[in-house]
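Removed from the display is one protein chain of the complex; every other protein chain stays in position.
Each chain gets a letter, A, B and C, in the order it is written, and its residues are counted from 1.
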């Protein structure tokens, strides 16, 4: 464990604190279900890919990943929705909150998307971003000062903090199992998630991948980059697809499964 | 279901949206475990008290309670930690946030506790609270204006909102089972919890109680108002307690259990 | 709630005990996230289909379904793996177990699949099934008698029951939210699941469907009957699909999403 802090944005970070398990442990957990029967079957990689493809998720739950994160409160509010994780967050009741705020500037101040009600899009804001930055700075600076003034007047910490904006940074120890981590990465690394949590998800995934290279490869192929078609979409595909002759890009077993899906 | 909004603080509310089950349903669920054997046993109240006393929690999980809440973000951040609940929160990515803020005033601006690092205490702040209120108002008013300015300049909603303080109101549909609701009330209705979430917990409990009078009575007697002593504290109690003669305040069965605990 | 027992196999049953919510409640829960902004958008059906398609699962968690099931222990052992459910099972420690056993006969005694290590297949057993039935009967009858003899000799119920086979029937109250119920149906109604739990899943789904017609329709189109292709499979599909001209079988919005997936 290198334990190095990887920066996210100007003031946030991700640190991988601890990992339990590895690719072989996933295999070992799976072998328990299969008993002696499987010994012959196949190498670790094939087994892991089979498990991922068929959503046999429990062997992946046998590994755990623990992070230390520094992130804005509004990102924390999205992270906490993943209920299978364990977490311990910095307490603004007990301690004084940091003076750091997530402050996007310049071209990072993106306009409201015209097609997606819950997102931003590329492009220019009508205004000079300087004006927006000033507006944002005014609030961050004011809130920071107000917070400290309130503390100086001995207002209880749990009340003083209510003036702090959701861009204020917090810290958390966050732990989850590998299966649920993949689920988190699928949802929050997706380009429909808010950009800021995507940035965290990508760094977290990048740190985890060397510890589980085969699991991550399988995750990418069968989950992250997989595409799902509805019943009606499948009808259209079947009506429009040519006879598939050579699918030498798939293993024999996967080819059978593939052709089955197109029948 | 009266569906009436009960006010909490100036701008928040609790509405009980739906309830599944009642005292009898808890009994019915328990009877399944016991089979024919119990029919004779006892009335609903006795059975429910037995279940609560012995932490047979699953029958209480068979009931559900659903609320609509309007609450400050900092209270929402405490509520969301109860992971067995289901929730749907207002989205600041999709919609414009409200202009309402939780704003404690006058004697509600309590000083930092001198004995409890994570709480407030009764007593006067050194300063006139008017000064504190002005400081708080300045931030709330500034943040509200900045937020709307940023929206007017077409900054994406998911970014504009980051200037809003954690006192800003959000809304949520929150649903949990009766067992986990009791756990929530035990923790968040306790006087070590932050006052603001206590206020919500008390109103929520008050609305639920008429739907489960026997379960709530048992919860109060055996959980909420129960006291736990450590191994060492028990030694001291045993050394200092008089022979207990008449405990006609307990049922025969409970008396046996009680004396057993003191042996 | 008709509360009628629907038979599964000879001796099991499913009874739908209670339902919380309906299609409109799913919509209402979703509207909370969207705030005023959506009012105009669309009818219930469109919204529900949108939520299902994009895996916005929390609104479906706002509904609950409660069953009373009588099922063999080996099926119960599969059911209990769905950890988000609440359950209360008949207790063989407290009460005397039933004399009922799941007893497949004749053509239901299917041979081991030659292609799927964990399943059966169509076809004839080498032997007359009468011989197998006799073997099975001998065990069930013997276990039943032994169990009652052990009870007659006053062996504790929790020990006497250990001679009973996993085909012995148990009963359970089982409750879950609609999202997790769909997940259960997807996994256990699938033809890779053991036939016996499929039979239960299908009856349970059949009873739930009239209570949530729009949610169930969306579940079938976007989840149950949807097909997922891996990254490599998608490459093959893209190489082999004709230009799709008329997709008047999809809504405008879905057509855009569909073509996007094939790009």
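Assume a contact is a pair of C-beta atoms (placed from the backbone, for glycine too) under 8 Å apart; a residue touches a chain by one contact, two chains touch by 3 or more.
This is a predicted model, so every value here is computed, not measured.
Among A:45, A:175 or A:224, only A:175 touches the chain left out of the display.
Interface note for the absent chain: among B:5, B:24, B:124 or B:221, the touching residue is B:221.
On the side of chain C, touch with the chain left out of the figure occurs at residues 72-74, 76-77, 80-81, 83-84, 91-94, 102, 104, 109-113, 117-121, 125-127, 131-132, 135-136, 138-140, 142-143, 146, 149-150, 153-159, 161-168, 194.
For chain A, the residues touching the absent chain in the complete assembly are 18, 20-21, 25, 28-30, 32-38, 58-59, 61-62, 64, 66, 68, 86-91, 94-96, 171-173, 175, 177. Looking at chain B, the residues touching the absent chain are 34, 37, 53-55, 117, 187, 192, 220-222, 225-237, 240-242, 244, 247, 249-250, 254, 258, 261.
The rule is short, and it goes like this: only the chains that are shown with their structure count from here on.
Distance between chain centres (mean CA atoms), chain A to chain B: 30 Å.
Annotation for chain B: residues 91, 94 touch two or more other chains.
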